[in-house]
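A single protein chain has been removed from this complex, and every other one stays in its place.
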């Protein structure tokens, strides 16, 4: 692959040795002479000056940051992603059903699909073209999986759920477990919780990625819905009846309680929590470990939490959080006195 | 099923067309003419006015909120749960052991139990009547599982653990992994952590539900104990030697460190954390994402954390959290001065 070949494939302007041969991609710090790297953040200009990379992808604004063979493009990071994808094609699997898999006689599995060892596929399941169901996955009755979707390994999909095309679903993911719904049924100390049967489904769009051990609960009566091009990191919990809009990106360990509706292109930082029955507008950004307790109707960045301190300092300061109201009263009293005195 | 049939089965007072035929349950917003819905929260009265539902379950106080055929009951939500359960009976499984399962010769599996494909069952395991062990589950040596319990799929139960009757345990749950116990054994920079062997068990009561990918560690020397009618949502972590009282309900992503004792009917909000070696009394409520660092001996609701703000506003305010102690000093100084001046 020559530098010029990338330009022909993905566009952009080529500067320097256009026949530079390239074998792969690398970070600015570690790329070798046969690899191409990129500059998206100006703070890496210094690192670029000493990179060993054979070629660089960068924006017009930064095009003088190196004299190496380079591609000038409008979005260097996305361009780099495309080049990296080119050098790292997704693995293809031999079509067919492994001898150890247990597939219901009423399931319809496309001839091009690949079903790995120890996979269990229930009644009336529909598996699309070029789907890969990895080892140890369990697919419940009446599930549908769209073309080109890849379940890596040990994925569980409960009955009736629908997964779109070109999804990438990582190991340990559980789709369609019961939502958490119980009615208190106690009377003078007796009784117990009554389960609300969770009869909705999970509906997942196209081009979704779901990280390892993430769980998405089925709806209570209506469905839980994940839009197109949604990217979920590892160990995220999505409660029943949530709706997540297209292109929304959620980092690891986020928890979203039931019936919350999240808009499009929302970005949620790691370990954030969102309580139930809220609405989050399009283009909202939630900071890491923030707790969202109210609906957000305006795009922008939102945060809760407190800054990190050395523990001793924290102890001295945090004690006053229990008496903030008192402090506010004293300030008000003092301000009034001062005004009176003037 | 007629409205009158529900009344005969579950009690309550029937108003209107008692022979109304019903096919299922639905939410106020989406129920159809052949479905019954419920009103438990007065703020849905307006929605009730326009519901298409064929019948409604509500309390005496709200009985004039609709003129539709209705059931007047003391606890509409719990009543609705029972009706929904009636319309959504749990799936039954053909008894027997799937040909692919590997069951130790010394395990005792009830004839009515159903063991799915790719299940591994260790030595001396006891599986009760009507138990379902779902695909890909791993049951260690000497485990006992009570009558009517259902492990959905890919559940791991480590050796010696005991699970009661009528549990519902979702995919990916791990019961009885080692607790986290290591003794520091370093000397002038050498050495390493010494593992404390985790030789206790997990004991789980009856009527417990455990959500997807939740983990409950075995005790270090004594046992970890989960009471009856405890409901655990997804991705909860319960540390070694914890004791959780009957009817306690814990939302998703909660973490409970080792040796903490939690009372009965406690409710813990999503993403809350409880440090180790604490006691939490009966009927305590913990808010979402709250960190509990001290024992709580009095029923009531407890909270930590800070409110959500637009990030710019947060930046302006949060900076002062590092100097709260200084602010408190200044307030005290000011107050004294003002008093002196008077």
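Order of writing sets the chain letters: A and B. Residues in each chain are counted from 1.
The rule we apply is simple: a residue touches a chain if its C-beta (ideal position, glycine included) is under 8 Å from a C-beta of that chain, and two chains touch if they have at least 3 such contacts.
None of these values were measured; they are calculated from a predicted model.
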Touching the absent chain when the full complex is considered, from A:19, A:75, A:106 or A:295: A:75
Identified contact with the non-displayed chain, of A:134, A:164 or A:245: A:134
Residue of A:54, A:128, A:211 or A:239 in touch with the missing chain, whole complex considered: A:211
Where the missing chain touches chain A, by residue: 25-27, 30, 75, 77-78, 80-82, 84-85, 87-88, 98, 100, 116-118, 134-136, 152-154, 168, 170-172, 207, 209, 211-213, 228-229, 231, 233-235, 247, 249, 251-253, 265, 269-271, 288-289, 305-312, 314-315, 318-319, 321-325, 327-328, 331, 334-335, 338, 341
Chain B residues touching the omitted chain (full complex): 100, 102, 118, 120, 136, 138, 154, 156, 158, 172, 174, 177-178, 180, 182-186, 192-197, 199, 213, 215, 217, 221-222, 235, 237, 239, 253, 255, 257, 271, 273, 275, 285, 287, 290-294, 296, 300-307, 309, 313, 316-321, 323, 327, 330-331, 333-334, 337-338, 341
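The definition used in the following text is that only the chains that are shown with their structure count from here on.
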Distance between the centres, which are taken as Cα means, of chain B and chain A, whole angstrom: 25
